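I'd like to ask you about the structure that follows.
With one protein chain removed, the remaining protein chains of the complex are shown where they sit.
Chain lettering (A, B and C) follows the sequence in which the chains are written, and residue indices restart at 1 in each chain.
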Amino acid sequence: MRTAVFGASGYAGGELIRLIDGHPGLDLAYMGAHTHAGGVLGDVHPQLSNGHRLLGPNDPAEAGDIDLAFLALPHGASATVGHHLAAAGVKVIDLGSDFRLDTEERYLEAYGSPHPYPDQLGKWAYGLPELFDLSGAQWVASPGCYPTATLLAVAPLLLAGLIEPTGIIADCLSGVTGAGRALKEELLFGEVAEGVRAYAVTTHRHRPEIEMGLDLLTGKTSRVTFTPHLVPMQRGLLATVTAPLVQGSNTSELRACLYDFYRTKTFVEVIDVPPQTRWAAGSNRALVSAFSDERQGVAIAQCAIDNLLKGAAGQAVQAANVVCGFSEAEGLPLAGWMP
Amino acid sequence: MRTAVFGASGYAGGELIRLIDGHPGLDLAYMGAHTHAGGVLGDVHPQLSNGHRLLGPNDPAEAGDIDLAFLALPHGASATVGHHLAAAGVKVIDLGSDFRLDTEERYLEAYGSPHPYPDQLGKWAYGLPELFDLSGAQWVASPGCYPTATLLAVAPLLLAGLIEPTGIIADCLSGVTGAGRALKEELLFGEVAEGVRAYAVTTHRHRPEIEMGLDLLTGKTSRVTFTPHLVPMQRGLLATVTAPLVQGSNTSELRACLYDFYRTKTFVEVIDVPPQTRWAAGSNRALVSAFSDERQGVAIAQCAIDNLLKGAAGQAVQAANVVCGFSEAEGLPLAGWMP
Amino acid sequence: MRTAVFGASGYAGGELIRLIDGHPGLDLAYMGAHTHAGGVLGDVHPQLSNGHRLLGPNDPAEAGDIDLAFLALPHGASATVGHHLAAAGVKVIDLGSDFRLDTEERYLEAYGSPHPYPDQLGKWAYGLPELFDLSGAQWVASPGCYPTATLLAVAPLLLAGLIEPTGIIADCLSGVTGAGRALKEELLFGEVAEGVRAYAVTTHRHRPEIEMGLDLLTGKTSRVTFTPHLVPMQRGLLATVTAPLVQGSNTSELRACLYDFYRTKTFVEVIDVPPQTRWAAGSNRALVSAFSDERQGVAIAQCAIDNLLKGAAGQAVQAANVVCGFSEAEGLPLAGWMP
Partner (left out) sequence: MRTAVFGASGYAGGELIRLIDGHPGLDLAYMGAHTHAGGVLGDVHPQLSNGHRLLGPNDPAEAGDIDLAFLALPHGASATVGHHLAAAGVKVIDLGSDFRLDTEERYLEAYGSPHPYPDQLGKWAYGLPELFDLSGAQWVASPGCYPTATLLAVAPLLLAGLIEPTGIIADCLSGVTGAGRALKEELLFGEVAEGVRAYAVTTHRHRPEIEMGLDLLTGKTSRVTFTPHLVPMQRGLLATVTAPLVQGSNTSELRACLYDFYRTKTFVEVIDVPPQTRWAAGSNRALVSAFSDERQGVAIAQCAIDNLLKGAAGQAVQAANVVCGFSEAEGLPLAGWMP
């Protein structure tokens, strides 16, 4: 498959290139960038090999004849590029948020402005392969990092009727690469290290995406209070999700549900202790666990992922594997690095 | 005041010594340690001045004639030392957990074994001066770091009847010094850096202490789901507490309640943005804010502190100031360091 | 003393304000900033107290009647402000590099362009009080962080004739706040954490300053190879300086020289183990040690400081204390924080 990466200079773009370089079925034919168009790969990603490769612009017309495209572009930038490529018959995996939401209402709620191609909403598959069927899809909207971890933590419990779809509290902790490679004072080492904080309390755009995921799975209307936190680490995302129990399930019952649901899923591992993000870093795995607080009548479900892999580039390649007919795990690391 | 510090070699002990050295009314007359008894201060706390000072054992009989003692001892070790000193007429501030809980039932629930001096329970003042009256107290049980931040975040809202006393979800994030200076593999830099995790889910001993605090304030029975997380930083603690709204208060109403309650409190600052632990590090301040998620009908209240100062040594000195008749802020930093 | 801080919004500016607020003899009468002029202190330094105080512009004409000014401005910006204030009879402590070098030649070598007020060069005292006499000075150029640590490590050995003034290798390690609060991609947490690198190899502007310091002390021409490194920490600077021994002194002889030289210096502590930056962080202390590699005939001298205190704001206040007739240690912390 002749493959292009648009948005090659960011953190997710770098990981996409690393994964594609190591994938036996994908041939990296084009890399597009914005500021760094015209430069070489090694200047933006010195950690990668063959750094002499050229970066072109983020323009599909320059990419030549390609079969598959990954878009790692800022919000708003992938709508037009993705629409153009899809119309041209290219398989597209969009890591951005432009095609994730299913309705105009939901898009407007999340982003505050109408979608440029509203008829496209709902036509892109939501690329969380453990929860949504991608077979037959040509265009995939790859989920955000927070929705990935939150949905993996609670979806089985919700589908099994063990927890309520409302009253869900998702307190999530992310490393700084979740914010991309943007030049903002709040992302300086001098500001981030040795501290922790919440941000976008009650207003983060991933909340409607999480609720959409739950709604699509259950056919009910879910409601989530989502509070993201920035943690002084580069990679990793932990979702701690507290939800009302329906019938007072104990910890064993919650975990049995998770084990059963994920038994056949290559990239999800259910464990009996609180998952650590370090155990997932460097791999495409999600580590999931659950606890019952029977006194209070709530479940505490957790999921740890590497936000740049299962939360971005890894999951996008996983979706591409399904779309292109490769084995779902092709080219994706199951073992992480630690420390 | 001739002052002693028992447990001088730990992190809280080091901060106590630093604060006492800079306090105009306290004279550091004795420092006790366990492993390092017989050694000099500079070997365990090279960051402090006058490192040639000697450390004795953690034995009150060796401390000579003292007026005030701070106990920074491991759980279980302060009961006997504290009881002995109190009986001898010494003012005691115990940073440990031995005298915090008010009843045998609560102690048994938290610690799984009976208290060695059950008649002492409830006789020590709970040393959170912004919420509990310490006037007249001679013996103070200084609160844990998690209860301090959690109670400061929600107590005013609960007292004003804006949130329910049950259904409270406290997801708290702490730097590693909250676990003390213990030699455990899980506290190695190689295990902690670049990762985050929860621990003691549903079983942490600070949960009964938080509930006791709320019960004492309101006269009702509160219920809290408490999930502590370990964050790769040395200092700082953030409590993110979600609680059901009673009457759908909006964000302005929640904050007005906080501003009003803390108007006269030197060490609590109410702010309009999510508090960062870095803004509190190095000071005895607590930064508090609140948000209303009206869709879901919950309040999100947050409090950020330096776990070694407002969460340990600073709060202990604050209590000592009240007990000894000094100004409450004497010797305590209001400005932090950043970065 | 009515005191002004120009360049209040940077990291050194924040520390200056914290120190001045706690200094019994200094009254903070004015704070100037560039981008944040017109704003309040709490928005740029949320860690400080009394955050409602206003910031004015970096314009001396706006500062009113002041006795003392600290300049924490970018390179090139303090020449005019400092010259103006000095001419107006204000005591000035410049934390920048504009007035540090003693000759036009040295300035041109370091900065590549002529000085705007060349007749001022050499008229400002070089503010390293342990090595240079500041008595009688009205205008002080406060040393850079690297020169401070490097000179404190080797000056006594050089003055005693134990090491050669040439062939000196200074490999120095600094935390990121040494680069200020500038918005550069290379200072993002995502780029800095979990890595280390050298920069400005053979070309750093502090090399001529270090050599000037050595030349002024010895009357000889020194030569230093200076390689600065960026370390993933916020504060702290370690100088590891290797220099040829003149007569094969052993470790004891080197340390005896250091102990003797610094015996009366409040802020320099000579120790028998390699100094750690953590032991100096939060204080105005410099920790110094030395080792002899007799096999190879070289001394290894080290100095650890807090780059924002002894390497910037603390040393500037120390110089102001001398200039204004206060005790040299007034308002300056001798104990640091750790962890």
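Throughout what follows, contacts are C-beta pairs under 8 Å (C-beta built on N, C-alpha and C of every residue); 3 or more make two chains touch, one makes a residue touch a chain.
What you see is a predicted model, and the numbers here were worked out from it, not measured in a lab.
*Asks:* Given the contact definition stated above, which residue among C:48, C:157 or C:173 touches the chain not shown here?
*Replies:* The missing chain is touched by C:173.
*Asks:* Consider the whole complex, including the chain that is not shown, and state which of B:176, B:257 or B:299 touches that chain.
*Replies:* Of the listed residues, the one touching the omitted chain is B:176.
*Asks:* Across the whole complex, list the residues on chain B that are touched by the chain not included here.
*Replies:* Touch set of chain B with respect to the missing chain: 11, 176-177, 181, 183-185, 187-194, 232-234.
*Asks:* If the hidden chain were put back, which residues of chain A would touch it?
*Replies:* Within chain A, the residues that touch the unshown chain are 11, 14-15, 18, 21-22, 45-49, 177, 193-194, 234-235, 271, 276, 278-283, 285, 334-339.
*Asks:* Just the residue numbers, please: which parts of chain C touch the chain that's not shown?
*Replies:* These residues touch the chain not displayed: 166-167, 169, 171, 173, 175, 190-191, 193-199, 201-202, 223-225, 227, 229, 231-236, 238, 240, 242, 274-279, 281, 291-293, 295-296, 298, 300, 302, 304, 339.
In this text, only the chains that are shown with their structure count from here on.
*Asks:* Find the geometric centre of each of chain A and chain C from their Cα atoms only, then give the gap between the two centres in Å, rounded to an integer.
*Replies:* Centre separation, chain A to chain C: 46 Å.
*Asks:* Distance-wise, how many Å sit between the C-alpha centres of chain B and chain C, to the nearest whole number?
*Replies:* Computed from C-alpha means, the inter-chain centre distance equals 36 Å.
*Asks:* Provide the list of chain B residues touching at least two other chains, using ranges where the numbers run on.
*Replies:* Expected reply: 193-194, 234-235, 276, 278, 281, 339.
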